[in-house]
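In this view, the complex is presented without one of its protein chains, the others remaining in place.
Moving on to chain A:
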Amino acid sequence: MKNIFSIIKFTLLTVILFAVIYPLAIYAIAQFAPNQGKGETISVNGKVVGYQKIGQKFDKSNYFWGRPSAVDYNASGSAGSNKGPSNADYLALVQKRIDTFLIVHPYLEKSEIPSDMVMASGSGLDPNISPEGALIQVKRVAKERKLSEDKVKTLVESKINTPTIMGTSTVNVLELNIALDELK
């Protein structure tokens, strides 16, 4: 009996150390982190339009689009599709995405579409696309916005993050679209 009380007391004290004091200490440090550890947001004209790290849905034709999402960019229910590589339904879905993409971008060859634009992300909230994925949309966006293709292309190129030593090349879709809105 004495033993049981010892262990209960020991458990509660360690809970206080690891699950109360330690998180509070980190929480205190968080007050000095970007946006006090509440997640970095991006504002346009003083209004929050999104979280910098979290992808959002773009399906209007005057914006650059992000990757397919298994959860339709629901930022309170992240998930991937979990479809297996040989699943026939899944392969048909990818084929459909390719076909749709070609209808909206009639100027494209099939072989110009990078795989990230037709395959769903792991989180369903991927904020990035590959540089190729952005560049192939330039013509459509420029036409919709009545801007010169060169101007839009220069904008995309300025938004490409190329790794210096390690990593992948990315384009943050939200940041690109905000810059696009500012383009006159």
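Keep in mind that, in the parts below, a contact is a pair of C-beta atoms (placed from the backbone, for glycine too) under 8 Å apart; a residue touches a chain by one contact, two chains touch by 3 or more; residues count from 1.
To be clear about the criterion, contacts and distances are computed from a predicted model.
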UniProt protein name of the chain not shown, from "NAD-reducing hydrogenase HoxS subunit alpha", "Potassium-transporting ATPase potassium-binding subunit", "Insulinase family protein" or "ABC transporter permease": "Potassium-transporting ATPase potassium-binding subunit"
Missing-partner contacts on chain A, residue numbers: 2-11, 13-15, 17-20, 22-23, 25-27, 29-30, 33-34, 36-41, 44, 47-60, 63, 67, 73-88, 90-91, 94-95, 98, 110-116, 118-130, 132, 163, 165-168, 170, 174, 177-178, 181
